[in-house]
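Here the complex is missing one protein chain, while the rest keep their positions.
Per-chain residue numbering starts at 1, and chain names A, B and C are given in the order in which the chains are listed.
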Amino acid sequence: MTEDTNKTPVLDHGYIKLIESWGSDERIIEAARQSTDKGFEGWGPKCGTSVDGVFDCQEQVLRADDSVWSRCPVHGDVKQRAGDEKLLRYLYENQHSTPFEFAGAVIEVQAPIFVFREWHRHRTQSYNEMSARYTPLPNLNYVPTVERLLLNSKTNKQAGVIKWSIELTEEAARYYLTDLQQMYDMQERMYQNALRAGVPKELARGHLPVGRYSRMRASANLRNWLGFLTLRMAPNAQWEIRQYALAVHKLLTPVFPRTMELFDKKGS
Amino acid sequence: MTEDTNKTPVLDHGYIKLIESWGSDERIIEAARQSTDKGFEGWGPKCGTSVDGVFDCQEQVLRADDSVWSRCPVHGDVKQRAGDEKLLRYLYENQHSTPFEFAGAVIEVQAPIFVFREWHRHRTQSYNEMSARYTPLPNLNYVPTVERLLLNSKTNKQAGVIKWSIELTEEAARYYLTDLQQMYDMQERMYQNALRAGVPKELARGHLPVGRYSRMRASANLRNWLGFLTLRMAPNAQWEIRQYALAVHKLLTPVFPRTMELFDKKGS
Amino acid sequence: MTEDTNKTPVLDHGYIKLIESWGSDERIIEAARQSTDKGFEGWGPKCGTSVDGVFDCQEQVLRADDSVWSRCPVHGDVKQRAGDEKLLRYLYENQHSTPFEFAGAVIEVQAPIFVFREWHRHRTQSYNEMSARYTPLPNLNYVPTVERLLLNSKTNKQAGVIKWSIELTEEAARYYLTDLQQMYDMQERMYQNALRAGVPKELARGHLPVGRYSRMRASANLRNWLGFLTLRMAPNAQWEIRQYALAVHKLLTPVFPRTMELFDKKGS
Partner (left out) sequence: MTEDTNKTPVLDHGYIKLIESWGSDERIIEAARQSTDKGFEGWGPKCGTSVDGVFDCQEQVLRADDSVWSRCPVHGDVKQRAGDEKLLRYLYENQHSTPFEFAGAVIEVQAPIFVFREWHRHRTQSYNEMSARYTPLPNLNYVPTVERLLLNSKTNKQAGVIKWSIELTEEAARYYLTDLQQMYDMQERMYQNALRAGVPKELARGHLPVGRYSRMRASANLRNWLGFLTLRMAPNAQWEIRQYALAVHKLLTPVFPRTMELFDKKGS
């Protein structure tokens, strides 16, 4: 299927896929410029007008007097004027957020239910999700790796082990994963039996695990996607949803390169 | 515990409880009257002004000419003027919705995860829910009754049985419920073992069922509670969340009696 | 300016212009089909596959047995299958609203401030508006026509004349419009004088009228644009904002033809 090449795999059976985006870094500038009755004026330093139009400057030169000059293919060196990236940075850093609502993206996501439970707390996104009321859920269940299991045993106390636990060994982790797979298998068998016996779909799912995969489309404007990334790429977010947030981040970067660069700088 | 007396039981282990409400039918009128620079004027017919003020009329009398008169303790019988219930009905029936945002309620809910999954689609409510990342979930799981299981086998095709199923008998239903309880028990044993073995809480929950109970507080203004009730008391809503919606409806009725009466009339 | 050809004039100095749209009738179906794990399947009856693909059927024929057949250019007559327009209609009529959040539009609007005051009550849209704090407002002011002035004198009592008024004659209307234009001129002269005298822009606007034009971009998803149209195309909406709503309606119709057709049918 050609479509699959656009899917970014996440976890063992999950993925995200960009369905559509709207707006752009330029549109964000245009929206912001409504307040001063102007439009988008251009990125980067320009090297003067000519009959051939305006050219982007190449290569910057720092002079002895600290002024920045750029090499212009038409006019020779020109003193550097800041372009609209300056306004974009100003908007971003001073929380003028509404212009970033004039761009957005629709993303398709396949993820475990416990990831969706966290995702759906973001009330500014639009969701349409597969429903176990209407269609039997496919038999896909999240099995973490041994490395992932051992990750939390020392850091992140709040989301970590209970007080009266022993320390998780690699052997115990492997043992747990075998148990987990067996449990998932039993759950699936019971699910199929119940469905065949005439138990309504909306009830037959009662014992299905929160580790089972579901699928949805999510739509949000860029302001709200950035809010999602801020919370879900943070170190205290659960590792699993963080993998999705990182994948969304990677997917949005080429679509809104200048805004995403500002987002990245802020965090560092 | 004295608090428990305020809990309305729902399903086998769930409940809802009113934590707090704000606003009132009167406050809704006051908010609406902002537009015409007036305030709340009173419910029901009034019997004219006097040096002693305005009195509520008692006892209504229908005259031969079809006009309604009321007995007034000061002025004798007066022709009946409609009170602010007329404005409230006008607002409600003509979808002037913002005045109904000037009242609201906070409710505590214990319900199965699959109910919460539907509930959280209402993005205009505020939620704070128990988190399996931070605390082990109590061992409470939803087991439907035999009657409930047999309910869907004939009606509501969309949410009902799969195509290649046989018809669910009472005996098969009982058999399924025994299986379900055993499955829940196995899931709990595995959960406790994993926690003790040092599996982080946020992962040890992976195989836990969507039928397990969780708990949250939900806050919304009255406009949005009514939107919730409209969708979740509807016949095509899943029976389980409908029980919660009916309980919320019952709980809000004495708090906002006139608005809830209008809500009830609209449906019939 | 080539851009101007895309502007739809509204009132005496206003306009609306489509900046961008996203999604489509098909995308709405795709979003809805997430719930049953399927995608968009096609509009209208199809007349079978061939090496040349699928063709839309032309001309419908009602047989004696009440079945509907369509003439297919490839295979001859085929029995009619309902296409995805049936699902779209179902979604629309049963208030399954979230799929309609998977499409949207950004629109630029020039309108009098009193129109914007009503528009901005729609809290689900994103706005960026010209600001009199940052840039002097252009001297454009709304002057109604004589016909418009006489429109309300008999209908719509609530928004109409005050109690102790006389009936507006055509002559009095003309007289009023002369006064209005003179008032606008005086206001502009005082504005320019104040600005030149060094009164800060954010204060010099204090006496400017709510009939002065401003400009903004507004972004919303299709669900919320339809909500806007429902309220603002209604007969009890002020005539001026109704002209804008009608223009938005006309502008969205070719972009989302099937959804807009359902919207139109609902109203009639």
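The working rule: a residue touches a chain if its C-beta (ideal position, glycine included) is under 8 Å from a C-beta of that chain, and two chains touch if they have at least 3 such contacts.
On a predicted model such as this, the values are computed, not experimentally measured, just so you know.
For the options C:Y92, C:Y184 or C:W225, the residue in contact with the chain missing from this view is C:Y184. Chain C residues in contact with the hidden partner, per the touch definition given at the top, are 112-114, 116-117, 120-121, 123-124, 127, 132-134, 136, 141-142, 144, 148-149, 151-153, 156, 158-162, 164-169, 172-173, 175-176, 179-180, 183-184, 186-187, 190, 193-203, 205-211, 238. For chain B, the list of residues touching the undisplayed chain reads 19-23, 27, 30-32, 34-37, 98-99, 101-102, 104, 106, 126-131, 134-135, 138, 215-217, 219, 221.
Methods note: only the chains that are shown with their structure count from here on.
Computed centre separation for the pair chain A/chain C is 32 angstrom, with centres defined by C-alpha atoms. Each of the following residues of chain B touches two or more other chains: 121.
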